[in-house]
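Removed: one protein chain of the complex. Kept in place: all other protein chains.
Let's look at chain A:
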Amino acid sequence: MSERAAVLTGLGGWLPPVRITNDDLARELDTTDEWITTRTGIRQRFVVPPGLSTSGVAVEAGRRALASAGTGSVDVLVLATSTPDHPCPATAPEVAARLGLGEIPAFDVAAVCTGFVYALATAAGLITARIAGSALVIGADTFSTILDPADRTTRAIFGDGAGAVVLRAGDRSEQGALLGFDLASDGSQSELITVPGGGSEHRSRGLAEPADSYFTMQGRSVFRNAVTRMSQSSRRLAERLDWPLTSVDRLVAHQANIRILSAVGSELGLREEQLVVNLDRVGNTVAASVPLALAEAAHSGAVAPGHRVLLCGFGGGLTWGAAALEFPRLTVAPPPGPVAPRAPATDRATA
């Protein structure tokens, strides 16, 4: 029996041109390559040059995903970001206009590092509800614009970038069909990951400290929540799909920190090759993290047609979630930047 589903048909990623290595940071801040690498697993990150903001990186990733899908039009654009060009209006309509997509519905979804998984679920829902026949979903952030320049921790972790996918209406039995989602939040812990100022809450109380416009997070509690929530969401979705975790070929988790990824792998009992890792080369790119890692893995062959793939995210809110699909055959261009293929190409039959 046929069942309408949203099907992945295009994928692309983009990194801005300014590369910052750990040694570059060590020249400016009280830190070292060794300190950053052992605590985060990150060796370099890319940031936007003056004049380039989230809309710009989103447009580049969107263009690549549309090219990968072999199309120039979609019915809706959903942009996941927590660094919009402006507090108002949303950035998505401008991105749609710059991509020449016409007067389509376009809106932002804010769920920080879980943003892409939330946006993917939103777009898939619009397709299965027959509100749209196709969608462009972009995860884009430029966290370099909201970091405290003197904070050695956050500046080592975060990078800018964008990743995007194109979805079309199809059947659940097709390769690439999005098979399920698990989404959750816990607003009682919103203070763990936050930009305290700049919004209505501070303004309504007459507070306007410039330092409050910087991003902050409480490392230890974020670490524990990231590990438990991503593990919980992945396990819950796999169980619902009747996928034993040993049958999941690749887990593309939010690239927060190598030690978080390793701990999620241990919690779920995954082998090292089941975890997709690219944060050593791009850092934590927030909403771009999952689609950027997926694009890079698809290009290198680390994620191959037929692979059972779980995507999962965790971020401010707190928010977390997971999505599942069997990976389709796609043509994916490599994201720009000195990004080397990581894992050997393996088809499911030979994995």
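Criterion: a residue touches a chain if its C-beta (ideal position, glycine included) is under 8 Å from a C-beta of that chain, and two chains touch if they have at least 3 such contacts; residues count from 1.
We take it that contacts and distances are computed from a predicted model.
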Among "Formate dehydrogenase subunit gamma", "Acyl carrier protein", "4Fe-4S dicluster domain-containing protein" or "Peptide/nickel transport system permease protein", UniProt's protein name for the complex chain that is not shown is "Acyl carrier protein"
Just to verify: which one of A:Val165, A:Met230 or A:Ala263 makes contact with the chain not shown? A:Ala263
Among listed residues A:Pro17, A:Gly219 or A:Gly269, the absent chain is touched only by A:Gly219
Of A:Leu79, A:Ala156, A:Val227 or A:Val309, which residue touches the hidden chain? A:Val227
For chain A, which residues lie in contact with the unshown chain of the complex? 38-39, 219-221, 223-224, 227-228, 257, 259, 263
